[in-house]
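Left out: one protein chain. Kept in place: all the others.
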Amino acid sequence: MRPFEYVKPKDSKEALRAKTPTGAYIAGGTNLVDLLKKNIAVPHQVLDVTQALSDKITLKRSGIEMGAMVRNTTAAINPTILEQFPLVSKAILAGASPQIRNMASIGGNLLQRTRCPYFYDTSLPCNKRAPGSGCGAYNGENRMSAVIGYSADCVAVHPSDLCVALAALDATVVVQDAQGKKRSILFKDFHRLPESAPQQDNTLPEGALIREVYIPKNAFHKHSAYVKIRDRDSYAFALVSVAAALQLDGNRIVAARLASGGVAHKPWRWLAAEQFLAGKETNATVFAEAAALAVQDVRPLAHNAFKVDMLKGAIETALQEALQA
Amino acid sequence: MSMSESYYLKQQDTEGRVEARAKVTGKGKYAAEYTVDNLCHGVLVGSTIPSGRIIAIDTEQARQVTGVIDCLSHQNRPLIPGFSSAEKIKESGFGLPIFHTDKIHFKGQPIALVIAETLEEALYAAALVKAEYEEAEFDIDFDKKRQEIALQESGKERGTLEAWKQAKHVVEQSYSIKAEVHHPMEMHATIAAWTAEGHLELHDKNQGVNNVQQVLAGLYQIPKEQIHVVSEYVGGGFGSGLRVWPHVLAATMAAKQVNRPVKIVLTRPQMFVSTGYRPASWQRIRIGADEQGRLLGIHHQAMNGTSTYENFNEGITRVTRLIYDFPNLKAESATVPLHMNTPTWMRGPGDCTGDFAVESAIDELCYTMQKDPVQIRLDNIASVNHPDNKLPWSTHFLKECVTQGAKMIGWEKRSSQPRSRTDGDWHVGYGMAVGMWNASRGKASAAIRMTGDGHMVVQTAMTDIGTGTGTGMLNIAHDVTGIPKHQIHIELGNSNLPPAPSQGGSTGMSSVSGAVVAVSNALKLQLAQYAAKSNPGFNGVSADEVMLSADSITLPDKANVRIAYTDLWANNLLGQIHVEATSEPGEERKKYAFCSSAAHFCQVRVHQKTGKVKIDRMVCVADGGTVINQRAAANQMSGAAVGGIGMALMEEQFVEHKLGGLIADDLAGYHFPVNADAPIVEVAFIGKPDPNINPSGAKGLGEVGIIGTAAAISNAIYNATGKRLRDLPMTPDKVLLATPS
Partner (left out) sequence: MEKKNSYSRRFFIKASAALGALALVPKYVSSFYRDIKALIVPVKEHINLTVSVNKKPYTMQADTRSTLLDLLRENLQLTGTKKGCDHGQCGACTVHVDGERTLSCLTLSAMTVGKEVTTIEGLSEGDDLHPMQEAFIACDGFQCGYCTPGQIMSAVACVKEGHTGSVEEIKAYMSGNLCRCGAYNGIVESIQKVAQHETI
């Protein structure tokens, strides 16, 4: 770990002002401290924003607002979230461990870096960590890598479970830039695809802070599910994961949401499958057709062809579970 | 045999382990936790290439870091006398001559050590060390490299291959297992300090303090008495502590160089390349049976990975010679040198690997023959004589284990037709397998120090890596002497105490129990001798006739013969009584064969759409002879089953084939079971003493708990899905993509 100056701004204004170009914000620390130890993040200044940012969950007329400093556990057990946005809770609880969920912040969850092993090993090539060094995984050990939306420069996947739910529920991210200006970024625009600049995970402006995450009210609260397939039963990153949410009118699907983790550089929405499901009856055949439609565009790498079948199975299972929820 | 039969029945222990309080309060000190004056911290730097030569090491930047004291490498270190020439290095048997070579054998090989005042400084400085290499070709792909290697005869052939060529039922299949890593929760660590007189003090994590002492005495060419090794609390081993690894030597070298105590704690990624692992393996099995299901012959071929600088043969075909009475048996094996660090023994070494293939093949044969796997075991297990050396088994209860296990799991619920039971999207199935381990015993010593207040300390150098050695010693000392447990104190894991073998191969309790029985009897006789001076009733009594109570020595058969310790001590002007005894195997080894065994059963669910496997139930019935402590023994068995679940479903050391090293080398990348992966494991013991192995009748349980588990799970997955998986670990992707046969 490189030596750094530690500062603890009192509020967001001070945080934005105090940050130097080589500074890094720290909230829960569950990802940044790891990256510091690995010498992947080497800031000269670490700004503790635990006091500077809101840790409040506020139900508004049109949706719910979670302050960036809300801890994952707090969100997962919040009564309003459990009642009106249960998918958020299900996704959070599928991730990490109770200890990490107690520490990790909502804002930090959005900003966590990939867990691609090439990114984590400084002796290996990785364009995300060391631009221009190449992507080791593209032609290497890519069992855990992306199957869609990747480029030859990066096949890393986004590790978050929460973000899959947020993507499915069309959340927005409220950010504040270095000049103090606030604006909203649609969740689908927040995380990037790697293209030729995989070092940039997202569209958060340089020096900016996430202030809140906002989820609009929806009618998916009765029927949602989060299915995560991993190499062990808990405390592991996803091989694939699926967030499914259904709005039903009797047996008929009014609207559907389907998103996945473990498949792309960002949480992936299966829009074609969602459209297909709208208006259909809820039955196993329909779910299987939707899953087949989703995986049509998937292009696996040398060692992750299994993700096609697994994804298909996970989508069917998630839809089934959402129906029964 | 000096203990009465009733001893064996007293198996319940509810008071917990002797060291329990120290462990639940965090007060027990593990190697890295001792407070040592003037301590500094060492951090190893690993090679970034898998093969070649170091041209230069640049420590310039590292040395500028605040707090850095020195940097060691092959260019700058104290010479180890045992490494002073190439011949000596070879003779030492140490393996990797750390800091005495510029040759690189594997990625992560320690090439430098940074020593600094604080851990933070040492870690940062280590990241600034740079090396220049001349890179060479490397072999890292086990499956590719093994194609170039020829098999060699492994042990004597029984019968011929020809004899069962026309067998009615034959199965011929290949099986492979990825490399697994021990990963005890405590990362290996050493604090080394040289005293002014040239004595070496070590706080070290290992499974045998005398071994560490011996190896370092050889390397430094000093008397072993000048080396003191303390390993009182050891946070797991599973075989990783049976050798002295390079980092231990690095700490002693550094302590010499900077003339201060130095602590090295390996990082978790370093644990992948520093303390061994179970090597990757490939096996081919051809097995045949006659119409009635009698096993006629087996041809077992096996290969395992090793390093380029040492040859480690895991002994995969050994178990094939042990369980069944194959009239015809041919075994062949070979090792495959790779640019990796040297593998080593890991829980159930060799047998665990071989057993997976043999027990899978027999299961396959059962389906071919349409016979019940339980019945085939009962019909073919060699329960009278050791199939290879023909010695009679001292005791052998594997068939009883099988019968009891079948009853516990409800084997009759199993459908003999694979893929015939479902529960929603889940396939449900049952599987079983058996495991065996040659039970052995080493020479061990123990001492007792007793004071006039009736308190005593039982001592041995043996470690307790979590198996309950100390608790077993306490139970035996109490049972043999009669002194209440709260008056007995246990000391172990210290080379100043009476010598004992390393704790491995399920020999720990088997070896040390004999020593504790012997020393307990020696104490009784010694006290009786003093007692005889004032009470002739004690004259010429045997140890069995004497009993010690909380406060006096008695002869239970003679009601009035009793002398209080206070009187005994006063009459004889005693201070502290010290007795020591040694116990070792003898003639019984020539008369009998010894084994521990276990039967494993499980019920699994396999998700049709995602390949996810859930183990609903796991039953293990074991014969380990006397069960000295019921809870600790059951804990060890269920823990081993959890290890078996890991081996079966998830454990894999990932290799980067193109660049030549490991990848995902941390506990997020290397998965072993979390609590949710295991059901509550149901354990039972036969519990009958082996009257010949040692005075306690305990045969050891460390290994058999894992030998057979993976096959039981794989066989259950087949029963559930009709998919035969012959490649471990059976991760969801493999389970999903496999086609039903």
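Structural remarks
Per-chain numbering from 1; labels A and B assigned in written order.
Please note the rule applied: a residue touches a chain if its C-beta (ideal position, glycine included) is under 8 Å from a C-beta of that chain, and two chains touch if they have at least 3 such contacts.
As the structure is a prediction and not an experimental result, all values here were calculated from the model.
Contact with the undisplayed chain is limited, among A:N39, A:S151 or A:Q200, to A:N39. The residue touching the chain not shown here, chosen from B:K103, B:R631, B:K688 or B:K734, is B:R631. Checked against the full complex, the one of B:A150, B:A196, B:A559 or B:I680 touching the unshown chain is B:I680. The chain that is not drawn here is touched, among residues B:E19, B:E201, B:E332 or B:E703, by B:E19.
Residue B:G643 is the one among B:G348, B:G643, B:G661 or B:G700 that touches the chain missing from this view.
Subunit A residues in contact with the hidden partner, per the touch definition given at the top, are 1-6, 8, 22, 26, 29-30, 33-34, 36-37, 39-40, 42-44, 46, 48, 50, 73, 96-100, 102-103, 122-123, 129-130, 133, 233-235. Subunit B meets the missing chain through residues 14, 16-17, 19-30, 32-33, 35, 45, 48, 61, 64-67, 118-121, 124, 127-131, 182-187, 233-238, 265, 267-268, 465-468, 631-632, 634-636, 638-643, 666-668, 672-676, 678, 680-681.
As a working rule, only the chains that are shown with their structure count from here on.
Interface of subunit A with subunit B (complex): residues 1-3, 37, 39, 115, 117-118, 120-121, 123-124, 136, 139-141, 143-144, 227, 229-237, 239, 305-307, 309-310, 312-314, 316-317, 320.
Of all residues in subunit B, only 48, 66, 107, 120, 123-124, 127, 425, 607-612, 614, 649-650, 654-659, 661, 663-666, 668-669, 671-677, 731-734, 736-737 touch subunit A in the complex they form.
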